[in-house]
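Here the complex is missing a single protein chain, while all its other protein chains stay put.
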Amino acid sequence: MNARARLVVFLLAAVGLACAFGVAFAGIPHFGAPVSAYAAILNHLSEPSRQASDVVSAVSFDFRGVDTLFEEYILFAAVAGISVLLRPLGDETRHLPEDEAPDRRIPPPSPAVGLLAVTMAPVLVVTGLETVTHGQISPGGGFQGGVVLATALFVVYLATTYARVERFEAGSLIEASEGAGAGGYVIVGLIGLVAGSAFLTNVVSLGHSGNLISGGTLPILNATVGLEVAGGFVLLVKEFLDQTEVIRGSGT
Amino acid sequence: MAVPLGAAALLAGAERYLGRIGRDITALAAATATAVLAAIALNDSTHRPIVYWFGDWLPERGTVIGVDYVVDPMGGGLALLAALLSFGALVYSQRFFSGTGGRYPALVLVFLGASIDFAWTGDLFNLFVAFELVAVVGFILTGYYASEEAPLQGAINFAVTNTVGGLILLMAVTILYGRTGTLNLAQMGQQLAGHRPDGLVAVALAMLGAGFLVKAAVVPWHFWLPDAYGTAPAPTCVMFAGVLSELGLFGLARVWETVFSGVVTGPAEQHIRLVFGALGILTALVGTVMAMVESYGRRILGFVVVAHMGLYLLGFAVLRTVSLGGVALLAAGDGFTKAALFLAVGVLRRRRNETGGRPLRGSGGRVGVAVGVVAFGALALADLPPFASSVGKDIVVSGAGSAAALIEVIFVITSVGTGGAILASAARVWRGDSSGENSPAEEQAESGGTPVAVLLLVPAVLLLACGLALGLLPDIAGRAVRAAAMFSDRRNYVASVIDGRMASAGPRLKAPGVSITSLLGDGAEAVGAVAFAALLLSAKRLQGALGAATVLLRKLHSGHVADQVTWSLAGLATLAGLLGVAFR
Partner (left out) sequence: MSILAYSVVAWLFLIGMYGVVTSRNLIAMVICLSVSQSATDVLILEIGYVHGGSAPVFVDLTRRPGPTVDAIMQALSLTDVVLGAAVSALLLALAIQVEKRTGSLDPDDLRTTHRLPW
């Protein structure tokens, strides 16, 4: 099918779809209508029964904790998949990008960037940890905090060269933390089974709403997710950065 | 019940710290444990579905709070099938994927866990998440040979079309939540039942249908499948052919039975039969024709999968319990057979690459075994009794009522056509008649220069034997029909989920007896497939004519990802339009 034919078919389909969307959206409640009974119940349940003041976290990690388990595994699969897809193949050799343009030296990062990185990296680490650990109280949690933690390393990368970051980063440690994060969620779920209840039951003591230690398994699950996300994102970006070093395969 | 999933997932996480041997053993042990537990769950759910609430969040005053699993024999059987096939895939692959550490087996296990979640979950959003996880792992495994262009293209087509399908699915989930205020399948059905179906229901059903049918590879959402199955590693194809495509249809059937069957009744239901039946027939015919004109071994199998998905959809479209049981049995039996076929064809191609395309005739008993697997598999797909496919087909037809004659004809055409195409292809390889087939270098990467190892053949033979054994199980037809009865009993499903007990004893259906005539008919189909294969091989002119007649159809299968997305959207728009008219 050439581009023109494709466009014609697409436009026809798009008109049809627009009508279908119109029909469907006409059938749902008006924008801004009150929430469903389901949501209202959860809003009233999460603080008394779980001592968690952030309902979103309570939904993600307790009421609908299984969804989040699979979500975490999607990320796990993506990271594993990228390292499979971008693995150094037989006909590729690695060397540094400088080699390709020997007459042009890559300018070193400016001292200002270095200073910025030195200031920002610790702040990012602290913010990330804070976000991960306070998920059950205020907006935040493992996914958001994990990403913030991962950016700390990239700030360091901005300030130096990739070769230096690569030399000093502990690849296996990051992999281990990622695997532990993914496995940890399952283990926390199994605790519920061991305690004679259902998978992912919140059996740890709940604490008091608003305190750092509250919500039972919520902070633990948040921590495992934070570990998985931070490790996962670092690995992910590392795989992409590695691509700048791998030269084109000779086979093509 | 949640343990198989947990075990698989946990081992996937811990995999990389073990040595190679440890890794293989762990992966195989996880698959075995999952299979055993799935079998236990299947056995326990024979009389009433097992309902399991994660986090112990039981429904409160009739409102569902948490996420539940509902294990019925149908879902349990699918989980068992998935576990057995991944065991086969892991055995086959354990020697060839050492280059990437534990990641390949880990991904296979994640795929298994996601498939089980898909089969068991009672929550629409959880179903969507499982759909996406299956797709993500699926296209990673497709693109495994990242050094070749064809697998990359297969993976991209797979990824883009299935992501589009996922987006459509998610929008449908959201729209249904907007209407019903719940994500639980049982509660959703309860909320919708009794109302007149309106435009929203029609569009939501169309969007859910399109989303699931992308995965099930039903025309016109099927274009990605031959590209992906034709290029993925053989053990990956085992999982795909036996589980992935069936999951799409399973999802549609589950959503239909639990959510929509209470709201779409009367003449609208009749129209639904027509729409899905027509889609099924179209898919079966397109798949069969493309399988005949295709010459590249694994793409033939890809189109065979498409054709068979059409048959299953046709059987489902009857919307009768007996036929649904037949489809389940047919899908399970064919799942084993197609998995065995993919493995055997993989072995043959590897062998052929080593001998440089010389005839395989007389090159040893092991190759003979592989050829035998292909031949028997092709005959099993052509409904040779007593394979499970034969029994399943007879049940589908017997439950079809007034449409039985039409369905029988479509089944015969598809079975003879696809079986013949596979046999002819196997015969060409056997004779060394390479007819311009090139062998992608990927296959060589997979072969370590070793002769055909016994370990490669064992899974293929075992899987084929499973298909045979399934057909010989005592009262298998009755079991399948009873499973379908429970699966499609919406009232009891809702009652078990929300009230925690069965409302009434389910209907007792008697499985139709298998008559001698239908057995003879199935045998004749198998003979017909052999005759057709001989015809395909001998009559070059027929080949030419077929090729010429299908130029347009082949051009449509361009492998261009934008075309595939365009057709998917056009299919969705058409389906939405048709359903909108059907509900009027």
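Should a chain be cited, it is by its letter among A and B, assigned in written order, with residues numbered from 1 in that chain.
The definition used in the following text is that a contact is a pair of C-beta atoms (placed from the backbone, for glycine too) under 8 Å apart; a residue touches a chain by one contact, two chains touch by 3 or more.
Please read these numbers as outputs of a predicted model, since none were measured by experiment.
*Asks:* Looking at the full complex, which residue from B:Ser45, B:Thr121, B:Thr231 or B:Thr283 touches the chain that isn't shown here?
*Replies:* Result: among the candidates, B:Thr231 touches the missing chain.
*Asks:* For the chain that's not shown, point to the residue among B:Asp68, B:Asp117, B:Glu246 or B:Glu294 touching it.
*Replies:* B:Glu294
*Asks:* One chain isn't shown here. Among A:Leu75, A:Ala159 or A:Leu218, which residue touches it?
*Replies:* A:Leu75
*Asks:* List the chain B residues touching the unshown chain?
*Replies:* 125, 129, 132, 136, 139-140, 143, 146-150, 152-156, 159-160, 163-164, 167, 170-171, 174-175, 177-178, 183, 226-227, 230-231, 293-296, 299, 435-438, 547, 554, 557-562, 565-566, 569
*Asks:* Extract the touching residues of chain A with respect to the undisplayed chain.
*Replies:* With respect to the unshown chain, the touching residues of chain A are 3, 6-7, 10, 14, 17-18, 21-22, 25, 28, 30-36, 38-39, 42-43, 46-47, 53-56, 58-60, 64, 67-68, 71, 74-75, 77-78, 81-82, 85-86, 137-139, 143, 209-210, 236, 239-240, 243, 248-249, 252.
Definition applied: only the chains that are shown with their structure count from here on.
*Asks:* Where on chain A does chain B make contact in their complex?
*Replies:* 1, 6, 9-10, 12-17, 20-21, 23-29, 36-39, 41-42, 45, 62-67, 69-71, 73-74, 76-78, 80-81, 83-87, 89-91, 175-176, 179-180, 182-183, 186-187, 189-190, 192-193, 197-202, 249, 251
*Asks:* Enumerate the contact residues on chain B facing chain A in the complex.
*Replies:* Interface residues on the chain B side: 2-3, 6, 9-10, 12-17, 52-57, 60, 63-67, 99-100, 103-104, 106-107, 110, 113-114, 117, 121, 123, 125-126, 129-130, 132-133, 136-137, 140, 143-144, 146-147, 175, 177-179, 181-183, 198-204, 206-207, 445, 555-556, 558, 560, 562-563, 566-567, 569-570, 572-574, 576-577, 580.
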